[in-house]
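All protein chains of the complex are present and in place, except for one that has been dropped.
All chains are identified by letter, namely A, B and C, in their written order; residue positions are counted from 1 within each chain.
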Amino acid sequence: MTASATDILPTDQSIGDVSRQLTGIPLHFPARRQWWIAMAVAVALLMLFIVSVIELFTRGVGIWGLNVPVTWAFAIHNYVWWLGIGHAGTLISALLLLTGSEWRNSLNRFAETMTLFAVVCAGIYPVLHLGRPWYLYWMFPYPATMGVWPQFRSPLEWDIWAVLTYLSVSVLFWYTGLIPDLANARDRATRRGWQVFLGILALGWRGSTIHWHRWSRTYRIMAAIAVPLVVSVHSEISLLFAASQLPGWHSTLFPPYFVLGAAFSGFAVVSVIAVALRAMFGLENLVTRKHFDVLGKVLLATGLMTGYGYVFEVVDVLYGGNPHDLQTLLDRTTGAYAWLYWGAVVFNFVPLQLLWWRAVRRTGWALLLVSVSVIIGMWLERYMILVTTLYRDFLVSSWSHYTPTFWDWSTYFGTIGLFLVPFLLAIRFIPVISIFETEKTLLDEREAHDG
Amino acid sequence: MPRHSMTQIFSPAADTWLRLAVVGFLSVCGGSVVGAIGFARSAYVTSIDNAPHQPVPFSHRHHAGELGIDCRYCHADVEKGPKAGLPPTATCMTCHSQIWTNAAMLEPVRQSLVENKPLRWVRVAKLPDYVFFRHDIHIAKGVGCVTCHGRIDTMPLTYRAHAFTMQFCLDCHRDPTPNLRPADRITDMTWKPAGNPRDPGGKIAAHVGIRFGELTHCYVCHR
Amino acid sequence: MADTPYGFVAEFATEDAIVKAARQVRQAGYRNIDAFTPFPLPRLARIMRIRDSRPAWLGLAGGIFGFLLAFGMQAFVSYDYPLNVGGRPLYPLSAYAVVIFELTILFAVLFLFVGLLVLNRLPRLNYPIFNAPRFHLASKDRFFLCIKAQDRQFDRESTARFLRDIGAVSIALVPS
Partner (left out) sequence: MTTSPRQWTSIEELAGDAAFAERIAAEFPVAATFPPTARRDFLKIMAASFALAGLTGCEKSPFVAGIPYVDQPEAALPGVPRYYATAVTLNGYAQPVLATTYDGRPTKLDGLPGHPATLGRSDVFMQAAVLQLYDPDRAQSPTRAGAPVTWTDVGAMFSAQRQDWQKDGGKRLRLLLSQTTSPTLARQIKEFQSQFPAAQLHVHDASGERERIANAIAAYGEPLDLHYQLDACSVVVSFDDDFLGPGPRQLLHAIEWAQARRRTDVPGIHLYCADSIPGATGAVASHRLRAAPSRMSHLIEALAARLGVAGASAADLSEQERHWLARAGAAIDGAKGGALVTAGLGTGSQTARWAARINDAIGASGQTLKLTPPVANPGIDVASLGELVTDMDNGQVDTLVILDANPVYTAPGSLDFVNALSKVKTSIHIGLYRDETGHRCNWQLPLTHDLESWSDARAVDGTATIIQPVITSFYDVRSRHQILAMMFGRDEEADALVKETWRNAFGDSFDAQWKKALRDGFVAGSTAQAQAKPASGWTEPAPSDVDGLDIVFRLDPTVWDGRYANLGWLQELPKPLTTLTWGNVIAVPPAWARDFAVENGDLLEVDIDGRKVLGPAWIMPGQADNTIGLWLGHGRENAGRVGNGVGYNAYAVRPAATPWTTKGSVRKLDSREALAITQMHHRMEGFDFVREVSAASPSLPAPSPQPSLYPPYPSAKNAWGMVIDIDSCIGCNACVAACTAENNVAVVGKAQVEMGREMHWLRIARYYTGDVENPRSYFQPVPCMQCEDAPCEMGCPVHATVHSPEGINQMVYNRCIGTRTCSSYCPYKVRRFNYLDYRNTPEAPVEPVHNPDVTVRSRGVMEKCTYCTQRIQAAHVAADKDNRDLHDGDVVTACQAACPTRAIVFGDINDPNSEVSKLRRSGRHYVLLDELGTRPRTTYLAKWNDGPDSEDDRT
């Protein structure tokens, strides 16, 4: 049997082979050396993070390059960036489940896993950036002896709820989808320790028809709810800026602009991970060139929509004619931080154009390079949005500058460790690709051939 | 590849344990939240009902209750300034140079006078540094001593009768009326309005010009 | 225990086989049956007359609960300590929208998830069907059909025979 043009997966593999191959990754880990090397790097970064946090909590947020007017910079900027990345997993998984795009089944598991840890990295930043983080609990409504409550008009307060909701829902969605695969892995496990570990996580899943029935319904409803949640969360994050009056922030364009940007950066990270895991675990049979092709198309589409945001931001300002907005636009494109703006434009959109070519989309390393460029570009964009508005806002007399310090960078690179360590552990210990869904895809394709 | 014949990994008891663990975990989580909220109100945190050791076992019950000495005899600044003032040693000695002149209990007082070294009392009614409380205005507006300090006249050793939480302050600042009393009853520990406390309180509030609604904004107490 | 087993479990190699088998089992009048498959088979559920719309209602209930909780919580804050924040209204519905939306979703999903577990009586680590000898394949690539001992028509001999007749690859009597 050979693969036909409409197939996502090569149909010359049995579902038993797929099952053995995927459960075998945690149970008989194939890529120990690469994994340990990656883990060593990740742990080193995590250590850097821990050192940075200790320094931060000991001395205060003044170890960063912040000042007045630039009261927010790296912390919030990386928060937005991480959260944007953290949007892809749930979006891919939920949206494509609803639209019945079966190619998702090879990607959704690790995309969702990536989402969780990216959201954790994002979620930790608002804590780190507090002047007095030990009073974080004041942001939650609890009956305090001081009789004072949180302030629900604040976008920061919205943030807390949005991010915690997003994290909780992502975890539940991810776990709900994972249960059958955990059961599969449990049944493949031979060592007692693995059996007990996976057995407890699988909750005694036995694949009963009625269970599957309820599971399918629940999972689809969850997906249906998760899609607007994804859209809402980054819209809400954008309100952190749009709710102010500052030029360059105060725009109704921000919510869609942020959501699209988030999806853009998220798909880029998914592409990177897809290429990497495929090579690492030899998953060429499951993550195929067709997957790359589809990912490349999605990346191109979200990228173009983000580009539309860039264009419309300019149009909006020119049409509005507010002198402060014009001043900020001019400064963004020609001022001290113009390299950020143009850097964002170049990294985001120039290599992206290669994806118009099918051959490029279907080449792993090319897709990887374009994606890395997008990740960098989106990082620059978030930096640009934060700093260029703050360092020169309304009154010229408060205009200042911003330069990140060593600790800004160390905290940022540290969060990459914070992301990688649990992610590497996750791909080590749980199936990286949804087994039963892949099997289902395979069977459906076969049926299509047979029928 | 060695094959196993059974998928049954767990014994029937495992389910019981798992359920117990889940219930236990949820209880611990919920319990800690409730516990923390309760702990913040506990006597340990608010330090109520705890009479610290003092250099002289001064009894308010004896002086203020049994002897009926007015609060302002010793806490002389209470109507004039923000602080009520701890009495200088000289105030103690106005009486104790005449009575109980040799009591061993009063040795630290005499020593203080002789050496010109102040007594080191332990303050019982203390607010955080960022609370700018003023005694004088409370007295001027008809808030009695007993309202915050409790029945000092029944305390053999002084303790904090009310938890000085912000909620405690807010309750009265939101609705001062029932807590107001006539100017000549400020230091009276036993005075109770006849009937509904709102009736005399309302009249007093109108008379002294309480600025209703302005007493709960932050800068009244914090700055 | 040997007197009342859990039931007979029959193994099938393909999706079509088990669907066909299930239809036959139903036609034969067996009602207390269950099937175990590596992935959801809606056809099978239809044949087995399995239908449960409670998850949807749970989600709705969770959503309503979250909505009311969020609205109540935010309104209570302004009610309990009314403060002038930037001249904005005391009860700004537009500002409440975000948290209301988030909590609606959070509780809908929480209810759904907890509901899934409760309805399915999970976690259930020890379950009789796991005693079936080849059951580890149920999560891999084999399909199992089980006729439970409680079924009125259950009979050790006839049921086993019936199952073999409809093409089971293997049959096992599962102790309870």
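The rule is short, and it goes like this: a residue touches a chain if its C-beta (ideal position, glycine included) is under 8 Å from a C-beta of that chain, and two chains touch if they have at least 3 such contacts.
All values reported here derive from a predicted model rather than from experimental measurement.
S.K.: Using the touch definition given at the top, which of the shown chains does the missing chain touch?
M.R.: When the full complex is considered, the omitted chain touches A, B, C.
S.K.: Who touches the missing chain here, A:Met39, A:Met139 or A:Val346?
M.R.: A:Met139
S.K.: Identify the residue among A:Ala243, A:Ile376 or A:Leu425 that touches the chain left out of the display.
M.R.: The single option touching the absent chain is A:Ala243.
S.K.: If you put the missing chain back, which residues of chain C would it touch?
M.R.: Against the left-out chain, chain C lists 81, 83-89.
S.K.: Since one chain isn't shown, list which residues of chain B touch it in the complete complex.
M.R.: Residues touching the hidden chain, for chain B, are 45-47, 50, 52, 76-77, 80-83, 85-91, 112-113, 116-124, 126, 128-130, 132, 134, 136-137, 140-141, 160, 208-209, 211, 213-214, 217-220, 222-223.
S.K.: If the hidden chain were put back, which residues of chain A would touch it?
M.R.: The list for chain A reads 59-63, 65-72, 126, 129-136, 138-139, 148-151, 153-157, 160, 240, 243-246, 323-324, 327, 390, 393-401.
Rule of thumb we're sticking to: only the chains that are shown with their structure count from here on.
S.K.: As a quick test, compute the distance in whole Å between the mean CA positions of chain B and chain C.
M.R.: Centre separation, chain B to chain C: 57 Å.
S.K.: What is the distance, in whole Å, between the centres of chain A and chain B, each centre taken as the mean of its C-alpha atoms?
M.R.: Here chain A and chain B have centroids separated by 51 Å.
S.K.: How many angstrom between the C-alpha centroids of chain C and chain A?
M.R.: The computed centroid separation for chain A versus chain C comes out at 30 Å.
S.K.: Got the chain B residues that touch at least 2 other chains?
M.R.: Residues 4, 7, 9-10, 15, 18, 170 of chain B each touch two or more of the other chains.
S.K.: Give me the residues of chain A that touch two or more other chains.
M.R.: 147-148, 186-187, 199-200, 204
S.K.: Show me the residue ranges of chain B that touch chain C in the complex, using the header's touch definition.
M.R.: 4-12, 14-15, 18-19, 22, 170, 216-217
S.K.: Under the touch definition given earlier, write down the residues of chain B that touch chain A in their complex.
M.R.: Counting only chain B, the residues touching chain A are 2, 4, 7, 9-10, 15, 18, 33, 37, 40-41, 46, 163, 165-167, 170.
S.K.: In their shared complex, at which residues does chain A touch chain C?
M.R.: Residue list for chain A touching chain C: 14-16, 19-20, 141, 147-153, 157-158, 161-162, 164-165, 168-169, 172-173, 175-176, 180, 183-184, 186-188, 199-200, 203-218, 221-222, 225-226, 228-229, 232, 236, 239, 436-437, 439-440, 443.
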